[in-house]
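Structure first, commentary second.
Only one protein chain is missing from this complex, and each of the others stays in its spot.
Lettered A, B and C in written order, each chain numbered from 1.
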Amino acid sequence: MSSAFTKSAARNIFYGGAVFFFLLLIGLTFDTMSTLPKRDNRENLSESVLRGKHIWETRNCIGCHTLMGEGAYFAPELVNVYKRRGPEFIKAWMQGQPTGAPGRRQMPNFHLNDEQLDDMVNFLKYTSEINTSNWPPNIEG
Amino acid sequence: MRVATFQWLMLLTLTALSFGLAEAGMSGSAVLIPVLLATLVKGNIVIDRFMALRGVKGPWRWIVLGWLLLVLGLIAYAFQLAQS
Amino acid sequence: MKYQSQMVAKPYFIAAIGLFLGQILFGLIMGLQYVVGDFLFPEIPFNVARMVHTNLLIVWLLFGFMGAAYYLIPEESERELHSPKLAMVMFWIFLAAGVMTILGYLFVPYATLAEMTGNNLLATMGREFLEQPLPTKVGIVVVALAMLYNLSMTVLRGRKTAINLVMLVGLWGLAIFFLFSFYNPGNIVKDKYFWWWVVHLWVEGVWELIMGAMLAFVLIKVTGVDREVIEKWLYVIIAMALITGLIGTGHHYYWIGAPEYWQWWGSVFSALEPIPFFMMTVFAFNMVNRRRREHPNKAAVLWALGTGVMAFLGAGVWGFLHTLAPVNFYTHGSQITAAHGHMAFYGAYVMVVITMISYTMPLMRGRAANSPLAQVVEMWSFWLMTVAMVFITLFLTAAGILQIWLQRISDQPMSFMAAQDQVALFYWLREGAGVIFLIGLLLYIGSFFIKGKAATAD
Partner (left out) sequence: MWFFILAELLVFGIFFLAYAFARTHNVELFNASQLELDRASGVINTVLLISSSYFVVLAVSRIRRGHSRSCASWLITAMTCGAAFLVLKLSEFSGKIEAGINMSTNTFYMFYLGLGFFHFMHVVLGMIILGAVTLKAWRGGYSAADHAGVETGAAYWHMVDLVWIVLFPLIYILN
């Protein structure tokens, strides 16, 4: 058994370990990419959903809401909002903002037209059908 | 040298034994206990003799042996749990 | 300070501290919006304040890393920086890009900003932490590449030590993984999967290399312990960081549509992620205890020790709390995440940058250490900020536990907003702790203006 643990041994472990585990990460990523089609609901990625995602991004929704638990924690989780509230509620809600209720958290009005509202709803429908391993724990998100 | 060869043969025998038990179609405790014991002995040989940790000062030997005992013990516990 | 060109670090550090102040002010605005929802609405909606808060953090930490690199790489390489002029040009470009971006966030509606800056050509905006307009992202790449060229040339022609090599590898990794921010597929699962290749592989990967190199550099200087010993520790720590952290990425893949085996891989490896942080704590204390000299800069030593402890608490302990998949199922995307994020960023990255500033600034201002009074004020700021951050974390954790209980575990789950109303008290307490943090920061800035005779080793 070796007693002297030298700096160059430590260096080799660093470089070797980094390469080793990065290759492992790439291997697992490769497997993930081949498994995703069964889980990520890509068959429903319509043009409208893609437009909806673009609206989602350019209105910085993630700055207040979470989607699949990622984002800001200021406003409700939206991955399952389609199931929680339904399409009509979502559209009416977005058109009704801001509520102006004193002291309450406010959401801006993004002045989306009917087509954009439909795109948004379609995007949220698509996300609600992704297999997220039963997350969130309940409908409240 | 000869000792190492003997230990090697011992490892092979224990492997064959475990394999034989499984091939004989045995299951449950009949296979669990002897196989885990064989694994314990095999692990002990590798740790003490091959890694030559026997007689080494400091905690290394006991940490590695402790790892083996802990893992095998908890495996035994988990498998017993599954049977009941 | 041994080389004239190390002076380019100074503007970087000054900019870093200035932006840090901005970050904290916006943090306080957000904290208040949590309890007084319509505060500053519609002038600064929460999403804008948050974008400014997080982006300022990223930008000022990058300023700090760059400044640190420009300071330590010439000293380690034992030669002048390849091109101090290039470093200064990059400073102004980066500062201009950073300030313009923040002003853009504040004064232009985000959708308009996206349209103006070519987001329709290559959509990269609107994803958490990567909200920057396309020109800013390109600017970051340009600045990073120019810096890497400058530093690599310096190292290539100079002495190669573990510290400057690790720093360089870390910075190269930072630049390379940032390229994933330009990949934004329509498929939200793939989008999120590779988004983490920027975010996780930065903060739980290559940034730890940068952090380790900075800490090791300061520890060599202030303790006088043998370089061989410190560099060995450095390699072991960062090796553990990558060994656990690379597959640890899996702890972000539990609930975003990725295969379920990530729950196993992510849990096992990220459960080990505290190990490198714990080693960092042991490392810092061990080296200070074995010191061969009394460095007059006591404040820098305090920051270095504080980094070790707080990084372990914030990144290690608070990370471990919710990293196992069965726990994370309930805690994911709650205030627990916010609690962890605050203490981890402060303990690991904010403190290591301040450690570096605290050690180098007096040297760049022509003295080994600041006056005793200035140091006392700085140490007060250390304790105020650190204790305030501990309380922010504790209050957010309490808020998170209550939130999870009401909204996710209880038989009659409350809606999100109903649960938020129930935890408002903790948000008020957090805001109070935030004010203390601001006072600490102002004290810290004030300590730079305290004159007096330089302290000497006693």
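One rule holds in what follows: a contact is a pair of C-beta atoms (placed from the backbone, for glycine too) under 8 Å apart; a residue touches a chain by one contact, two chains touch by 3 or more.
Predicted model only: the values in this text are computed from it and were never measured.
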Touch partners, limited to displayed chains, of the chain removed from view: A, B, C
Candidates C:I275, C:V309 or C:L373 - the one touching the absent chain: C:I275
Contact set of chain B toward the excluded chain (per top definition): 1, 4-5, 7-8, 11-12, 15-16, 18-19, 21-23, 27, 31-32, 35-36, 38-39, 42-43, 46-47, 49-52, 60, 63-64, 67-68, 70-72, 74-75, 78-79, 81-82
Sites on chain C contacted by the missing partner chain, in the whole complex: 236, 239-240, 243, 259-261, 264-265, 268-269, 271-272, 275
For chain A, residues in touch with the removed chain: 1-5, 9, 13, 16-17, 20, 23-24, 27, 31, 34-35, 38
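Keep in mind that, in the parts below, only the chains that are shown with their structure count from here on.
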Residues within chain A bordering two or more other chains: none
Shared interface positions of chain C, touching two or more other chains: none
Residue ranges of chain A in contact with chain C within the complex: 5-7, 10-11, 13-14, 17-18, 20-22, 24-25, 28-29, 31-33, 35-36, 39-42, 45, 49-50, 53-54, 56-64, 66-77, 98, 100-108, 110, 126-127, 130-133, 135-141
For the chain C and chain A complex, residues of the former touching the latter: 30, 33-34, 36-38, 41-42, 45-48, 50-51, 110-111, 114-115, 119, 123, 125-128, 131, 162, 184, 186-190, 192-193, 228, 231-232, 235-236, 238-239, 242-243, 246-247, 249-250, 253-260, 262-263, 265, 329-330, 332-335, 337-338, 407-409, 413-417, 419
